[in-house]
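Below you'll find the structure I mean.
All protein chains but one are shown at their positions in the complex.
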Amino acid sequence: MLYRETGQFKQSYASDQAIFPILQDRIGLAIILAVAFVAIPLLGNEFVLASLMIPFLILSLGAIGLNLLTGYTGLLSLGTGAFMGVGAYAAYKLSTLFPGINILVWIVCSGFVAAGIGILVGLPSLRIKGFYLAVATLAAQFFLQWCFVRISWLYNDNPSGAIEVPARTLFGIAITGPSATPVTRYYVVLVIVAVMTLIASNIVHGRIGRTWMAVRDMDIAAQLMGIRLLRSKLLAFAVSSFYCGVSGALMVFLWLGAAEPSAFEINLSFLMLFMVIIGGLGSLIGSFMGTALIHILPILIRSLPEALGLPLAAATVEHLTFMIVGALIIFFLIVEPHGLARLWQIGKQKLRVWPFPY
Amino acid sequence: MSGASETLLSVEGVSLSFGGVKAISGVSFDIRKGEIRAIIGPNGAGKTSMLNVINGFYHPNQGRITYKGQTRSRMRPYRAASQGIARTFQNVALFRGMTTLDNIMVGRTLKMQRGLFWQMLRFGPAMREEIEHRRAVEDIIDFLQIEQIRKTPVGRLPYGLQKRVELGRALAMEPDLLLLDEPMAGMNIEEKEDMCRYILDVNKEFGTTIALIEHDIGVVMDLSDRVVVLEYGHKIADGTPDAVKSDSKVIEAYLGVAHQDDKASGPAREVAA
Partner (left out) sequence: MLYNVFIDPFVQMAGAPDLLVQALWEGLVSGVLYALIALGFVLIFKASGVFNFAQGIMVVFSALTLVGLYEKFAAFGFSGHLAAYVALALAAVVMFVLAVVIERVVLRPLVNQPDIILFMATFGITYVLIGLGEMVFGGDPKQMIADELFLPGGSIDVEMLGGFVSFQKIDIAATVIASVMIAGLAVFFQKTRIGRALRAVADSHKAALSVGISLNQIWAIVWFAAGLVALVTGIMWGARSNVSFALEIVALKALPVLVLGGLTSVPGAIVGGLIVGIGEKLGEFYWGPLLGGGIESWFAYVIALLFLLYRPQGLFGDKIIERI
């Protein structure tokens, strides 16, 4: 009975079209924002911030990007890792070429660079569909990976092949580089992710989101409504790559502080795909949930033997982690193929009548 | 339906084949503005293929299509849509992942202008546009009496309601020409009556020209102004319902061989046809 929407009548289309029309949802959102902006920085220690929350937020952003392309538009992409890499390297080059301009500007610009590459990768979607298109994204992944290693201009000819992030500031406070504190970095990432999530939500609830879903569900009928398929698909590629690019730039500048080309390999693409599928295709909340599970779970599993006092070699723990994650993926797919987001919705449904049985 | 009836659409000598199969052979007919034109014929006659040609999905091997005065050798889906041709499908082509409301809103896509920038913001012009089109969509929902299912994902709806939602989506385009592919297939008597009423209302109130593929002869006779009969890709009759009904070729092909010496089924034939 907690989650009741009876009695909440809408007087206008405007209020009905609101993103969270139900009061309880809005309260829930307020609580989440309060926790994110206030509670966690106050109560969390460095480990929580640096190893849990910052990666979680950054990867969720990438997951949103992939979800826009694969979940909403139905175009399977196996090149997410490469797009994130494009953003990272673009931000690095721009920032080292023009150090005077604020790093945040360059992070946004790197998104545009990634979007441009995304459009190129999406061009074959005019002729190719479904699984075969995924192979095109795979081609992009391997090609870009090769570029990250071979084109030494990208990493300023650093002999180790890696990029190291220069220290940058915002309003005089260090936000990248060794002197930036986790709290500072956390807030910057949080604000960026929050704003971009809001934008993604706006897009998805409007005409463009509907167009994408129409293309996904039945592109023939969509064409008949006057939807231009190529334009919609390229837009999806562009926006999705933008998000992935920014995510990659944040990853290098505000999380890792450095990166080797191997950071953006195919494994990252698969990881992001897991997050999106387990979280729920076509659901923004799902992107967050899936990322939470896939990112936080291995950390938990790794620290578990220590916490329980079991003497296991680090290598064994690694192997077990692989096996448990694999088993969990299968388990979730069996239990709820539509992902955690659907489970969440079902949970809300149950809350409508709880504590009554029906 | 009187007065100067100009031709809205005409097809001339259209032929279409897939591989070795000739789906349509040299078919010509026209559709006048404001009329309800039925296309009937046994299964495999090429009726759906004909609609697909009009829509621009299939490109005819021969022949021409004239729509609103412009003649082309083939249509393109985008042009068909932007010039006011809307369509429903034999096997309900709704967007299953979306609600009724969203499905019908997709029908308004062509009329919505606001680009990516305003969509990102939501507040302001994009929101106003959404609400304006929401109003139009609500009018359609009201007209089709589907208010109670507006937020239901269409995949969960029973077949009859899905067909109604699909009609709504087509209507949302405010089409000049509405192509309906077996809109009443699989419906019971009441549902059929409702659908007939909607089709007639759309034609009378909005002046929409309608081309309709239908198997139920009773519906065809009641609703349509003129009928085209196809069989194995050829046109075998073209005229008013009464004329077509008594055409011997049609009776042989479609309605059954005429039982002239069978007294018992004589009166039955009058009623059934």
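For reference, chains read A and B in written order, and residue numbers begin at 1 within each chain.
As a working rule, a residue touches a chain if its C-beta (ideal position, glycine included) is under 8 Å from a C-beta of that chain, and two chains touch if they have at least 3 such contacts.
Predicted model, so just to flag it, every value in this text is computed and none were measured.
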Selected residue (touches chain absent from view) among A:L138, A:A174, A:I285 or A:L343: A:L138
Residue in contact with the excluded chain [from A:F47, A:F98 or A:F322]: A:F322
Contact partner of the left-out chain, one of B:Q70, B:N91 or B:N188: B:N91
Among B:F29, B:F57 or B:F95, the residue in touch with the chain that has been omitted: B:F57
Absent chain, residues of chain A that touch it: 76, 124, 127-129, 131-132, 135-136, 138-139, 142-143, 145-146, 149-150, 220-221, 266, 270, 273-274, 277, 281, 315-316, 318-330, 333-334, 337
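Everything below uses one rule, namely that only the chains that are shown with their structure count from here on.
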Distance from chain B to chain A - Cα centre to Cα centre, in angstrom: 43
Footprint of chain B on chain A - complex, ascending: 13-14, 17, 199, 202-203, 205-208, 210-211, 213-214, 216-218, 220-228, 235, 239, 282
Residues of chain B touching chain A in the complex: 55, 57, 77-78, 80-82, 86-87, 89, 93-98, 102, 105-107, 109-110, 112, 114, 116, 119-122, 126-127, 129-131, 134-135, 138, 169, 173
